[in-house]
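One structure below.
Complex shown without one protein chain; remaining protein chains in place.
Letters are used for the chains, namely A and B, taken in the order the chains are written, and counting of residues starts over at 1 for each.
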Amino acid sequence: MATQAATEPAPLGLSVGDPGLVEQVYALGRRAFFRVLRQPGQIIFPLVFPMLLFAVNSAGLDAATRIPGFPADDYRDFALAVPFMQGALFTAINAGTDLARDIETGFLNRLRLTPMKALALLAGQVGGVIIISVIQALSYLLVAAAIGVEFESGPAGVPVLLALSILISFAFAGIGAFLALKFGSGEAVQGFFPLLFVLVFLSSSSLPRDLIQTDWFRTVATYNPVSYLIEGIRSLVIFGWDAEALALGFGTAGAIAVVAYTAASAALRRRVGRG
Amino acid sequence: MNRFLSVTMGVAWRSAHNAFTNPAFLLPSLMFPLFFLAAFAGGLSAIGNVPSFDYEPGYTAFQYVFVFIQSAAFGGVFQGFAIARDFENGFAQRLMLAAPARGGIIAGYAVAALLRWLLTAAVVTVAALIGGMDVPGQGVDLFGLLALGLLTNVIAILWACGIAMRLRTEQAGSLIQMPVFLILFLAPVYVPVDLLSGWVHAVAKVNPATPVLEAGRSLVAGAPDRVALALAILAAAILVMGVWARTGLRSAERAGG
Partner (left out) sequence: MSTHLIVSTDVTDHPRGIEVQGLVREFKEVTAVAGIDLGVAAGEIYGFLGPNGAGKSTTVLMLTTLLPPTSGRATVGGYDIAREGSKVRAVIGAALQEAALDPLLTGREHLQLQATLQGLARAERKSRASELLERVGLTEAADRRVRGYSGGMKRRLDLALALVHRPRILFLDEPTTGLDPQSRTALWEEVARLARDDGMTVFLTTQYLEEADVLADRVGIIDRGTIVAEGTPAQLKAEVGRPSVEVVPADPGQADAARRALDAFGDCSRNGSGNVTVSLPDGDAQLADVVRALDQAHVKLAALDLHAPTLDDVFLAKTGRKLEGSGDAGGD
């Protein structure tokens, strides 16, 4: 046996081919999905915390509806967009920390030894957590329905809201993936969470931009892309079909996604190119 | 008594040293209150125009008191994270072995939390003043506000001690902070309690944090109101949390640290 092996390769005896990209993405996406499911904290916290904040803030800030020019009679209608944004943050952190853990434990090296395409890793990781974010978004919508929030855009607005929410989660998952691939550490990814959280606050999450009295705050909110993401979702609830708001929402999410995934792909190439 | 003090000072020095020399620990406890002050006082200042909102010093001062008390509470929470970390990495065992008076360990953590918070309180106060906060209250009133903050900080650290010493893992972090977060945010954060409605109004009426916030706001306004009630609530909470922390220490001792 040894002599034979010394002169010719042992037969593989297996049907080994080049796995297609779709199959790789599916395998890695399935793994990412089940990993999130097996970490209850990654499911429960993103479901509960945004809803808790929504309940507290919409009750506590209901008096804001009395400000002249406030665009809704019920603050809950106004505030409903915010949990979708916060859910996207958790998607970002989940995607990032799971990918960072793969780097820290050396699991990424294991994957690199297979014919796996680098794109499959990114797509699979993101795909898995996106499914979780869809579940989150549906939960928020169920809560909204239960408390009587009515969509000015009607039933047709719900799938559009879901689409925008998924696009936002996709974009922020890209940010999480970039942070993981750039820094290779779960702690670094977690360290960015407060910064992302701040971005949500320094936006039109609590008041419409035109009602923000403090000049510097209004300027920050105007330049903050999160404002347009929130306003895009919010428009479907309180205005109906606002083409400009929707265009800005989808456009901003798309732009963030392009930048995030370009950066993530570059970081992935750099990381895969070294040990 | 000497042994208790020496343990207290030792633990306090080490915790404070770690906190003040490590930006990753110090900066969040400074940045978050500043951020909340900017977001709430800056972003929500239009709330001050709501009819029946009649807090004389203005919305910045209204939010300053909340951020002041919140920073005191979260100062204790952040120290609790450090305690949980000590248990996770085994350092707490070293303390338990070395300390002749183990109650001094809790006291030491509390002193460190207090020192951290005093810095935060100073930074937040300066920021609010720079932001144009109006303070009709006098020195005595402001001393009363400081007392409310100090007592809140002590309650929070005792709460955090109890949890950290029972669970002895960094995973205890969310359990430490969530109740504190809920108690604070189910109080009149954005508007006075009379402007709340619905279920949050009902909850805020019975929330012990509400008299503390209202007393603080009244002190800043120079018209002290319900301060004695707030101090009594805080004193009672300290007694309860003191027992909670002490029994937490016992739990850690039984488990071997």
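The definition used in the following text is that a contact is a pair of C-beta atoms (placed from the backbone, for glycine too) under 8 Å apart; a residue touches a chain by one contact, two chains touch by 3 or more.
A quick note: this is a predicted structure, and the numbers were derived from the prediction, not measured.
Though it is not drawn, the left-out chain touches A in the full complex. Touch with the chain that is not drawn comes from one residue among A:116, A:179, A:220 or A:260, which is A:116. Per the touch definition above, the residue from A:23, A:73, A:187 or A:210 contacting the chain not shown is A:23.
In the full complex, the hidden chain is touched by chain A at residues 1-10, 12-19, 23-24, 27-28, 31, 34-35, 38-39, 102, 105-107, 109-116, 273-275.
Criterion: only the chains that are shown with their structure count from here on.
Work out the mean CA point of chain A and of chain B, and you get 32 Å between them.
Those residues of chain B lying in contact with chain A across their complex are 24, 28, 31-32, 35, 38-39, 41-47, 49-51, 53, 174, 182, 185-186, 188-191, 195-201.
Chain A makes touch with chain B in their complex at residues 41, 45, 52-53, 55-57, 59-64, 66-67, 191, 194, 198, 201-202, 206-207, 211-214, 216-217, 221.
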